[in-house]
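Omission of a single protein chain aside, the complex is shown with its protein chains in their original locations.
Right, subunit A next:
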């Protein structure tokens, strides 16, 4: 007969809900309490942002709170994007458009209301978006963007990031050119631009960034344990263990990392200092296996599983090496980006060290708490010593370009040294190049469009359909699909794609893509707007916080199939 599961474990029951505290720091306090309000309590702002601080930390939040975002155009997708940036707390946003609110706007845009009809759409949207977060400044600019671009180009470069939503293709390219030139001027900050198109279920996000430094890509694994090249303290410790006389408890809780270092030492001693090569892997594993006192010692199994680390030589990661060879890393000046300076310093450090500074963190492994912490402390000490050396190199580097010793904040140095495998520099391409049917776009056409079997065939077809639609729009001043004869519109797009691709007959799913793009009439379907608005804001946050590798540079969204496909064009 089935019985209730019984176990000896601590379980807890669902508590009855009690009224929670209001948004105040000093809540009910007893009259007897004498201590002042403690300094360890987070303030209201930290509490509001608690859940995101756990994702991008206070450094990311600080960058976010300094970000000024420009939205040119004001459709549902644009407003959804802004919503997702206002909520986590950017500093400022401006919506730039001279358009009036239409019935279609009211129907698809949550941040417009029936009474917004006929009013300036920027004014109306700003009004409702501002409500989302009182800490964020929102401004409506109802001038004609094209006029403003001529009269006041500095306006555009004063932002951290520009979003163009449903903006006339030519105007968009002019804004992109301006920002590209600005960003290419030495000493200027890069102002990335995101171009957003949306037609029914189909969408496209393109990003123009000149050079973007990622200070933390949050890689899956940064554990360069250097088992094959143990630092002296680790080697001495591993050699000092008297494995045979240990009690069984202790023996089965030696971290695998120590077991491997020890086995490697023993191997080298017996093989004239040579590490085991790949051919001797089975023999090496066998020595580990023989070391077991009992067959079920998990730590030994882990060691055998990780034994490959003994013949895979730790090297400077390829990604790091390629960053070091960049011109703006090799040649730095006082106005160089901190990341360039830090990488330059790493290059010099590596002239006298075989590997970058060691990381202080260890992965989880089968071990007793005591042995684990002992091991961890060894790594921490080695890290501290590597860090000190790195800092002394850095001071010389800073001095050589005329910067004071504290020019790079300590937190930034430490974060870099701990995580040098987690930095990246992304070089984007100008929007104009992405729109040309040359270079990478040409390659993508040859690879994916000409071949209907390619898994990216439909996505590149959709991109071409959007490109053709942009040309249509430039010529006719309206979007395809908004005329009474959509069949004719499809025809025009087909011809345009043939011309762009150089193919005389349209392959595979090209027609399907054209029909779908035309059918959408370049209006925002609410779900597509919500989806793209989320993706756009996600990428914007990456760009603003310098965390995580950003999209480079185009993603095609197809919500008929629930797919996204990225291209570098």
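The rule we apply is simple: a contact is a pair of C-beta atoms (placed from the backbone, for glycine too) under 8 Å apart; a residue touches a chain by one contact, two chains touch by 3 or more; residues count from 1.
Quick note on the criterion: contacts and distances are computed from a predicted model.
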Not-shown chain resolves in UniProt (candidates "phosphoinositide 5-phosphatase", "RING-box protein 2", "Translation machinery-associated protein 22" or "Ubiquitin-activating enzyme E1-like") to "Ubiquitin-activating enzyme E1-like"
Hey, which of A:46, A:152, A:283 or A:399 is the one touching the hidden chain?
A:46
Taking the full complex into account, find the residue in A:418, A:435, A:448 or A:463 that is in contact with the omitted chain.
A:418
